[in-house]
Each structure stands twice: as C-alpha cells, then as structure tokens.
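Quick one: the structure is below, questions incoming.
With one protein chain removed, the remaining protein chains of the complex are shown where they sit.
Read from first to last, the chains carry the letters A and B; within each, the first residue is number 1.
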Amino acid sequence: MLTVATGNKAVATAVKQACPSVVAAYPITPQTEIVEQIAEFVTSGELKSQYIPVESEHSAMAACIGASVTGVRTFTATSSHGLHYMHEMVNWAAGARLPIVMANVNRALGPGWNIWAEHTDAFQERDTGWLQVYVGSVQEAYDATLMAFRIAEHESVLLPVMVNLDGFLLSHSMHPLQTVEIGDFIPPIRLPHAIDTAHPMGYGTLTGPDQYFRLRWDIERSMRDSVGVIRETEREFAKRFGRRYDAVEEYRCEDAEVVVVAMGTLGKEAEVAVDLLREEGVPAGSMRIRWLRPFPRLDLSGRDVVAIDRDYSFGFGGVIARSLAATEGAKPFSVIAGLGGQEVTYDDIAGFVRSRRPGEEYWFGVMPDV
Amino acid sequence: MTDIPREEYILKCTSACAGCSDSLTLRYVLKAAGPETVLVVPACCTSVIQGIYPNTAMNIPVYNVAFAAAAACASGMSAAFQAAGRKTNVIVYAGDGGTVDIGIQALSGAFERGTDFLYICYDNEAYGNTGMQRSGATPAGARTTTTPGGKAQTKKDLDAIVAAHNPPYMATACASYPKDLFSKVQKALSIRGPKFIHVLSPCPPGWRYSSEKSVEMGKLAVRSGMWILYEREFGKVTINRPSKAAMIRPVPIEEYLEPQGRFKGISPEALAMLRSVAERNAERLKREEEGIC
Partner (left out) sequence: MYEVRIHSRGGQGGVTAARLLALAAIRDGKYATACPFYGAERRGAPVVSYVRIDDRPIRVYSQIRHPDLVLVLDPSVMDVVDVLSGMKPGGRVLMNAGEPREMKGFPTCAVDLTGIALRENLVVAGSPILNTPVLGALAKMGVITLESAKMAIQEMFSDMRNVAAAEAAYRELVA
C-alpha cells in the first residue's frame, strides 16, 4: 500500500509487521516518535508485544538482552546519548550472540547539546560486533528494518543489527512509503543457545585467556559470513517486493573518473550533485555506503575520490576517508561536513568535487573555501 | 519573613513555554541562592530554556551535563570547591525523569556519601523535553505519549527514597507558594551536607490545561492533598500551613484533575489509586510529625 510516513513512522511500521515479542525502549529526540508509535500500537492491540517502558537506555538494551536470550524476537530504538549510555550493553548483546534489532536515529553528541544529524554516535559503536546499515530514504528505513530481523536471526549470523537513519532529515521528513505484505519473509526465530531449563548451560561464565579469543574469532567469522547473508536477503527482498539494495549504492559510476563517497542522506544529495557535474562535463559518480559493518569493498581503482564524513575520529580523521585509505589504498579528498546538522547542499558537494585536492582534509565551514 | 530580593539571575528571554512553572521555580531558587552559586543541569526542559549558544538567559554559571550524571558531577564540583576552600553553592536542578529514573543511581550515591550540595527536583510528572512521555513520577491514570491509555502504575515515591538516606534537610515546595519555596532554598543552603527539595511543577502543554492557570494548578494540587508541603529537618517532620489546612478541609481531588486534559476519561481504578496514594502520604507524614513511626 502506498502511504506517506516519516522515517520514524516507517521504522515503527516495519517493527509492527516483524512483531517482536519484546520491545524495551527509552525516548530521546529525534527517535521519540518510534517509541511513541510502538506504545500506541501496543495500547491499541495492533501489535501484540510486551512493551517495557524502561528507565534508561542501559536498561533498554539489558532488557532486550534478557528477553532475547530466552529465544524471542526483540527490538529497541535510540539515538546519540542514548546509544552511548547503553554502550556497555551494546557490546554485551554482540558478545552474547543475540540477534537484537535496534534503530538508531543519528544525532550529534554533547556538549553543547545538539539534536541534529551526525554519524559519530553510531560510528563510535563500530567495533562492538554489531552489523550496521545506514539508509537514505524513508522507504529504505522501512525495508532495511524488515531485512534487519532476517539477517540478524540467520543461523550463520546471530549478531545484532543496527539500522541507522539521519536525525530529522529522515526521522521527521515525510516521504512516500510503499508497505508490503511480508508473508514468510522473516522466518520464525530459532536461537540455538536459548535458555532452556531442560538443558541448563552457563551464560557469560568466566572465560580464561586460553578460550576468550576463540569467542572473539567466532564473532568475526559470523561477521564475514554475514556478507553473503546480507546479499542473499537483499536479493530475496528484491525478488519478492521489487526494491533492490546493495552494500554500496552506485550512481553513474560506470565511466566515472571522480566519485563522491558518502552515507545516509548526504549520499542521496550527492547523486544530485553528480547530475549537476555531468551537465558541466565532469565525469562524476557517487557511491553511497550502506553497510558500515561488515565494511564493503568499493571499486575505486584509477578514480579520484571525494569522501564526505558526517563524523570525525579526533587525532585520526574522517572515518570513511581513513577506511577507504586502509581498505582500497585510496587517497581521498576528505571532506568533513554536516556535523551536528550543518547544512550541506548538492551545490556544496559539487563544489567539493570541482576543487578536490586528493590526500588533503577539508573542514566545510571552518576552512576557507576550496 | 524574608523579602524576596529583586535581583534576577534568569533573564526574561528564556524559550520556555508560556505559563511554565519550571522557569518560575528556577527564578525563585536563584534569588534565594544568590550569585555565589553554580547550577548543574542534566538534560531536561531547563537545558532548552536557557537559550541557544552563544547566548544564555542565565546570569550565574550553569553547567549542563548528561542526563544521568547531575548528582555525580555535582559531587565532584562540591569536593573541588571544598578542596579550594571556596564556599560556593552547588545546586543540581533536575527534572523528575533525570531524578527518579535515569539519575537515581547518582542521586543515591551522592546522598549516601554525604555530598555537600542541594538537589532540586522540579517535577512536571513526565519527560517534558522530549514531548511528554511517561516517567516514574507520572501519576496513575495520566495520559502521556507512551501511556496513551493512562498510566497503569502509581507515582514512584521519590521522597521516601531520599528520606531513606537520612539527609539533614529535605522539603517539598511549589512555585505557587513562592515565599515558602524561597525560604526553603535559603534554609537548605545554610545547612552542610546533602539537601533535597522536591518541587511540583505544573506544565501547561504536558498536563494539557491553559497556560494562565499554572499558579492555580499548583494551589489546587496542595489544597486537594495531591501535593503536600512539608519539611524534614534532621529527621523532624513539619507539615507546612497550607497543607495542614488542606488536611482539615480538602477540596475534592476532582477539582484538581478536571482542568487537566491528561486525566480526561480517567478510569475509576486509576482515580482510586490516586486517592489512596494521597491518603497514604498524608497519614504517613502526620504520624511522622507526631513522632510515631
């Protein structure tokens, strides 16, 4: 059915269809509407979940962990400070191999308080063992949330998945939304290590130096296996519902001599910049990285790269730019733009491309125009 | 009786909603505390009403800090001032969510350690900053955006939790009784150790009543016995005069609930819960005041 919805509403609608047994969540701007919608679905009986209005995010994730280990489907949603307040439990969920799905509405971190879009909140969780996907439209927020349950719960993954959407730009924008009948797209959950009093096991027991690293390697093995599961899930989604997704969304890249690499809404805005540049005769293309973990391969060989980071790792650089240097040997023109909701238009992006200086870093709005 | 000074430490340019009693309470608190004061504010409506950087509506230093962190941050500040031999008031000014929910661990820790500070919880009975979701302090039957059918549980008894730490001074207040609020803040600041004041803060958009009625809502809360004004000094309870009067001749609870949209269509069960909580609190305080508990 074709409706219109905000990104938050789209996520809540997908959650309603995936029907988790337990939702534990705590409000925070700009994620609040997800929690409110779910509370409303539960109150009206449209969603038959246990909804736990916890007293903090640490408790939200802890409650999801407690529920998930009994073998049921669980969901939570948060943003920025909430994500960081639950950080200890975020690690725990992945280490405990629990397929929890979480929506994170990307927002900057204080101080000063800032409620607007930035990716640093989730990027700082990138080493926890969670799979992370970043969406570029309301439709994609819905589709990715549905797929997240199937991917997380897949027997060769069994890791939690975080669906990221840009604060306000997606959480509060209203776009067309095509909902689907999911049928058996998300199979029933089966957790091999679910708590079972008939087969008592120890969970999280003290693990010595001779064993611990094996558990870590096991996470990495599943992370690597998830690449195939993601691809298979996205293909199956396209087959059933007609919308295609890949780890990286390429736009006019076939003959591109310069590509803009960006994430979230900036990745979409970059496509418009590409059209503009093409009209000027600049052979530009764009790549929108969707999955941050597992980190994808990008075909950058022989091309100039303009990497836009809506994030920063102090003392190191833009996370995307540095990652591309590490994985592809690229020497990107690294643009730091959009922090804390800073306005970045397609004109600005086209400007970054026109005056790129490979290998250098440029802070938009701080340094003199390139 | 002390006169309330004219000095203002919170300017008129705040971005609070019309009729906000949070900002009114803050005004009296700062008048009582004076300029040698630092305010520690966790995420709440008060983080927003100060205005937007590089401006501020505040005339004393305000340290904004993460949602769960206020009491612990104030502990550090108080210890540092003590180390430096400075007599600066450290006041936490936190919402009910930042106190009874996410902040309760830090609050309990600071009170148990005997931190020298004043903790003020202004209680609008929900998460105002994020658009009125339930908190542990939301009363039974109240509709919030996460309790669209009315809250099923009763309000968490914050005062009993704080009292269990045996602080030298704790009190309740409401900006509808400004002189009472003012002198309680002054008294609290004259005592060493952890002090606590719990202030009822009627909130027009959250409670859904028209904005000119805030003072009246606070008075109705006291007169109906839904909010009891009292002090506990070194363990000795005194019920303040307006609440004494309300215990003898209360106005019906319905007069307090009726103007508030959040209680529209409240179930008889929830109403009974509200009534029994109010009665239980009154009985307990009366017994404590008489010294039989």
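Assorted remarks:
Here is the rule we use: contacts are C-beta pairs under 8 Å (C-beta built on N, C-alpha and C of every residue); 3 or more make two chains touch, one makes a residue touch a chain.
Here the structure is a predicted model, which is why all the values come from computation and not from measurement.
Note on the undisplayed chain: of the listed residues B:18, B:80 or B:245, the one touching it is B:18.
Summary of contacts with the chain left out: across A:143, A:234, A:269 or A:361, the touching residue is A:269. Of B:52, B:245 or B:272, it is B:52 that touches the chain left out of the display. Touching the chain that is not shown, out of A:87, A:126 or A:172: A:172 (per the contact rule at the top).
One of A:155, A:343 or A:360 touches the chain omitted from the figure, and that residue is A:343. What chain A contributes to its contact with the hidden chain is residues 2, 4, 30, 115, 137, 166, 168-170, 172-176, 265-266, 268-269, 271-272, 343-346.
The working rule: only the chains that are shown with their structure count from here on.
Those residues of chain B whose C-beta lies close enough to touch chain A in the complex are 43, 47, 53, 64-68, 100-102, 104, 127, 129-131, 133-134, 136, 145-149. Listed in rising order, the residues of chain A touching chain B in the complex are 26-29, 32, 35-36, 39-40, 43, 53, 55-56, 81, 85, 110-113.
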